[in-house]
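The other protein chains are all here in position, but one chain of the complex has been omitted.
Think of it as A and B in the order they're written, each chain with its own count starting at 1.
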Amino acid sequence: MNLDLRLDTSGDFYARKFQPTKREDTLILNMGPQHPSTHGVLRIILEIDGEYILRAEPVLGYIHRMHEKMAEVMSYPQYLPNPARTDYLHGLAWNWAHVAAVERLMGLEVPERAEYIRVITCELNRITSHLLWWGAYLLDLGAFTPIMYAFDDRERIQDILQRITGSRLTYCYYRFGGVSNDIDDRFIEETRKQCSRMKPRFKMFKDLVTDNFILRKRVEEIGEIPADTCRKYGATGPVLRGSGVPYDVRRAEPYSVYDRFDFNIPSYDTCDAMGRYLVRMDEMQESIKIIEQALDTLPEGDYIMPKAPKKPKPPAGDVYFALEGARGKIGFHLVSDGDKSPYRLKLRAPGFSNLSLFSEVSEGVLIADAVSILGSLDLVIP
Amino acid sequence: MSEENAKPEKAPDKEKEVKKKEEPQVPKYTGYDYDCFLAPQELLKAVTKLDHADFFLEDVSCVDMQEGFQVVYHFDRFSQPGRVVLRVMISRENPEIPSIYDIFPGAAWHERECFDFFGVRFTGHPNLIPLLLDPEHQGPPPLLKEETALKDLNQLYPDRVHTPVSPDSEEFVKEINNCSNQKSRNQS
Partner (left out) sequence: MAQENQDLIRPFADTATDEPIINQAPVQKILNICRAMSLWPMTFGLACCAIEMMSFGMARFDSARFGAEVFRPSPRQSDLIIVAGTISRKMAPLVVRLYEQTPAPKWVIAMGNCAISGGPFVYKNQYGIVEGVDLIIPVDVYIPGCPPRPEGLLEGLFQVQKKLTGRRWWPLPEQARTSDK
């Protein structure tokens, strides 16, 4: 295997596969993998005519970390910390999807209190994810200050989560049949305080950034994704809701206790980057609404079921568990043969499907707009 | 671990108890609202029907088993949520299946992923090159199982019917039109 590409001037495997079209006045340009706006390591091969993109092909796999193979090699509890590393911004959702898929296959009943705790922590995590997206997106567009505000709030939420879960980023908090430890009064109090602190902040964010004339020029009517394109490519999450389809797994296929809460599903039918931006901004407020309701109605009881299996051995069969992550629909297809490790685990990463429509959307746009589109898709490349 | 070792006599008993309780517990809701087997040549027809019924593609996955590869397609719907799963068996010797790229362009990457991990060839795919794997990866596709580890259909999916359904049949059309997770949830 030759990893040494230094003397290779004809480009690597993907560049050679990317055949130039018949036109002779175009340029092939590599964007990434080391590029500030590709969020992680994504590489896009572009064929450009001046500043306009004629063709774009994302190349991924620079951060492929063999999650599916590892699931087959490891037993269920050993694999527990891994899903959170698949999508490190919304780790708890992945953690949840994993335990819930196993619970569904084994028919375990999770205590109510545990479900409420899961909802609260997962929504807090969603807010941190969206805050980071917000800051990073504006950073891509050239605004440096907002990310400082975003991190201010984000760090506070991370402090709250850290006290309970034990980590700042790659959480491993949920267990088969519950959560690893109970929340206490201090957690509740701090969460309430943070919720009330965040509310006026959103207004400030709006005044500071969303209404900004320059931002609007960069996002409005950029990267229009019609709803049908979303359907063809299987895009979900804020990308889909920014195209006017109010589809949210929390409502469409309610899991856990989400059907008890009253929250809206923001959707904008402008289909452009602004729509996706606004959806995320609104979603944070909805998350706060959910958290407050959950805190108000938090039941007493166990935080983990009394006879929770430490080393589960689900019966043979397969289940699919879908869940709404910050980036869209997370799916776990778990096939078990009754052994201590899964027979096959397929992860559906929302970013994967969302990104696959990029080559269609970016046709004919300016390079600078392509950056805006990429950012608005909110990528964490699997 | 250490606790279990300390009480070697009690531990196995406990496990048995737990097992006995769990065995009859079939999952209440598997996440599937309509589950069907298809013959490979009828896949495109079925997928076209799903496309007309407004479904979107969730993912394409593949399971390696004794009989061959089972390619699994998950579909869901925005307007009336309900998951349809199509399962297609193909042989291990000649793993070929028509690509559904023309109907759902979003399938392109999922199919490339299956090609990476299992070596399943999707005929008619415009750009079947490694997506996630290093193009210089050597050796067999990484997710193939060893011969000894393979299980067969009955071990993996006990008490299920594995006869292919025809996408033209009335049953199929009716099922996909009425498919909704509300119903199957209430039944359970």
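The rule is short, and it goes like this: contacts are C-beta pairs under 8 Å (C-beta built on N, C-alpha and C of every residue); 3 or more make two chains touch, one makes a residue touch a chain.
Small disclaimer: the values here were computed from a predicted structure and weren't measured.
Across the entire complex, contacts from the unshown chain go to A, B. The residue from A:Glu109, A:Glu155 or A:Asp207 that touches the chain not shown here is A:Glu155. Across A:Pro81, A:Pro254 or A:Gly338, the residue that sits in touch with the chain not pictured is A:Pro81. Residues of chain B that touch the chain left out of the display are 133-134, 136-140, 142.
Mapped onto chain A, the interface with the missing chain covers residues 1, 3-6, 33-36, 40-41, 61-66, 69-70, 73-74, 81-82, 85, 88-89, 132, 135-136, 147-149, 151-152, 154-155, 168-170.
As a working rule, only the chains that are shown with their structure count from here on.
Centroids of chain A and chain B (each the mean of its C-alpha atoms) stand 23 Å apart.
For chain A in complex with chain B, the residues that touch the partner chain are 1-3, 12-14, 17, 60-61, 64, 66, 68-69, 72, 104-107, 230-235, 240, 245, 247, 252-253, 307, 309, 313, 315-322, 329, 331, 333, 335-338, 343-344, 346, 348, 352-353, 356-357, 360, 382.
The part of chain B that touches chain A in the complex is made up of residues 18-19, 22-23, 25-32, 54, 56-59, 61, 63-64, 72, 74, 76, 78, 81, 83, 85, 104-106, 108-110, 117, 127, 129-136, 138, 142-143, 145, 151, 155-158, 181.
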